[in-house]
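Submitted below is the structure of interest, expressed as structure tokens.
Left out: one protein chain. Kept in place: all the others.
Chains here go by letter, A and B, matching the order in which they are written, and residues are numbered from 1 within each.
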Amino acid sequence: MFAFIIRRLLQIIPVIIGVTIATFFLTWLIPGDPTNVLLGPGASEESRERLRDSLGLDQSLVTQYLIYMSNLLTGDLGQSISFSSPVSEVLFRLMGNTALLAGAAIFVASVAGIAAGTWAALRPGSFRDRGLTIVVLFLNSMPSFWLGLVLILIFGLHLRVLPVSGMPDPQSGLLTLLAHMALPTITLAAWSLAAIARMTRSAVLEVINNDYVRTARSRGVSEARIVLFHALPNAIPAVLTVIGIQMGFLFSGAVLTETVFSWPGVGLAMFQAISSRDIPLIQGGILMLALIFVLINLIVDVLYVYFNPKIRLN
Amino acid sequence: MTGKTQMTHPAQPVEPILSVDGLSVSYGSARQPLNVVKDVSFDVAPGQVLGIVGESGSGKSQTVLAVLQLLAEGGRISGGQVRFEGAELQSLSQRRMRKVRGQGIALISQDALSSLNPSMKIGRQMAEPLIAYDGLSASAARKRCTELLELVGIPAPAHRLESYPHELSGGMRQRVLIAMAISRNPRVLIADEPTTALDVTIQAQIINLIDDLRKELGMALVLITHDLGVVAGIADRISVMYAGRIVETATTDQIFAASRHPYTRALLSSIPKPDQPRGERLKPIPGLPVDPREDVRGCAFNPRCTHALASCTESLPAMIAAEDDGQHLFRCPVDPFRPAEAEGPRARLQGNGGMS
Partner (left out) sequence: MNQPAITQSPAATGNAVEIRDLHVRFPVRSGLLRRPVGAVHAVDGVSFDIPEGQTVGLVGESGSGKTTTGRALLGLSPANAGAIRLFGKPLEELATPEKDLQKLGQLVFQDPYASLNPRLTVGSTLSETLYVHGLSDGAARKQKVRDLLDQVGLRPEIADRYPVALSGGQRQRIAIARALAVNPRFMVLDEVVSALDVSIQGQILNLLLDLQREHNLTYLFITHDLSVVRYVSHKVVVLYGGQIMEEGPTEAIFGSPRHPYTHTLLSALPVPDPVVQRAKRGLEIRTEPPSVTDPPDGCRFQGSCPFADDTCRSVAPGLRPAPSGQRVACHHFGSIDIPSDQIGITRDV
């Protein structure tokens, strides 16, 4: 098991190098003079020259990448233009807010998705099973910004029961925080909830037709125990894979949701960076999201092995 | 004659512990049903061994799954009844039926690897119903499971409780499955092809083990197999199934020495004898095996039967008693294997002429 984790960690290295190359060349994909992009058309030739010098733009491409990498390794992601502070600082400060939202969303999506999927799988073809299929389809075909706006209309403007924007002060208490989180969490979770529910349903259905479930039944074990102790544990690895993929999507999905609800996270900052052409911040943000994606996948792989004794013990 | 076969003699009528009467099983819609078991009847007396022999698609496994009400999704009992210790099983509540399973009638399935939960340790799987329903404490259940594993001949049983199924050999897994089946002291043991995937030496060990346990614990045994050799040594009676129906039922000696149904005969002569000279042609049954999707008119075996008459394709043959004692029944109006001296009147048991 330990050797497996080490091996998986080593496999990450080439992926990360690939990501840094991709983000590095982002600057080169943007048409025109990079100094034009970074400083705006009105900048003086002197400041342009200073920037070229500090960015090493007059050096060869390989040297530039090496400089970029050595800066990266010391935690230097450059200077954000719109926040006028180091990118690493900006991201570090906002990451907590995004993680809070994404974490809440994946929690809601997993718990509700697994419960709904299992519930439907117990009676395949029944009214509740078909009902779930329709809800899943509905959630899956709805863009999150649209769902966010609808929720704002209903709960914020119409019923006036929930706050629709921003994040409260830490001093204002847990309840206020949860109230502010409610709508963005639901918006962010909806799509993943549907995917997880669908996967759970088919995984449980597949497992429940296995011979060992019949063995348990033939020994008089009740349906409730069969679902809890026989079907779910064996269905979990398949569901975990989906949850892992969804977590990756949640962080990138946060861009839209945070924008709709003005949630002060990495997503909102990225959105603002794109509109204000804050390239270093975009680069840093993408790099961080990619790293999170890779790390989550690693965790899912490890959990997958953990839930499969056959793989774990070999 | 051994003591076993005498038990089946009508001179000592024993109340059957398990009695299946006219059982039919269908899959699919009521309008277009796929009938996999048709009008199957058999009795098993306490301590007795019944062999049910049939090839793939004969409905033998579906029959016993229906007895336990463990049919797969879409399957249902479409006729007949099952009685266990006098109680009609279909009228029982879910709760009572769960009690019958395991405590009354236990099942040993064919593929031991897929029949054990891959992510649960052997000890936990074994102990689950003992703790949940029989009120055993965790340590008492553990002690009982160790004893059970010892009983089925697993070395270092306490150690094995901590193993996962994939860590055991095929023969060991089958032994674990047997230990699980007898863990709640059932009265009837149903073994569905318990040795199919095993090596021939392990196969012999497992069959002997099941039969030893039956004697020791006083259970009745229903042994389902495609291999007549497997049941020959331990069954008191044998029922031969073809295309969802029992075509012949008799004592073991009668089946092997004086079977009357052409299918039973053909099946026996298709088996290569261990002393079969090399190159002497085998006598396989011509044609294709049973396809449950096809509803053959009349006797289902008629397309492959070398003795079939025109009438065989028209109406379903009734069960006929070979002798007056009613122990030997078969379904063939042609009766090509009637012994010369037994020309006397043949009793018609039922006049069921059409397809059910």
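One rule holds for everything that comes next: contacts are C-beta pairs under 8 Å (C-beta built on N, C-alpha and C of every residue); 3 or more make two chains touch, one makes a residue touch a chain.
Please read these numbers as outputs of a predicted model, since none were measured by experiment.
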Omitted-chain contact residue, chosen from B:Ile202, B:Leu217, B:Ala258 or B:Ala318: B:Ile202
Touching residue (missing chain; options B:Leu34, B:Ala232 or B:Val296): B:Ala232
Residues of chain B in contact with the chain not shown: 2, 55-56, 170, 199-205, 207-208, 211, 226-230, 232-234, 252-253, 256, 266-268, 270-276, 278-286, 288-289, 291
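In this section, only the chains that are shown with their structure count from here on.
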Geometric centre distance via CA averages, chain B-chain A, whole Å: 55
Chain A to chain B touching residues, read off their complex: 124, 209-212, 214-222, 225, 229-230, 233-234, 307-310, 313
Sites on chain B touched by chain A in the complex: 68, 70, 72-73, 98-103, 106-107, 109, 111, 114-120, 125, 128-129, 132-133, 164, 166-167, 177, 180-181, 183-184
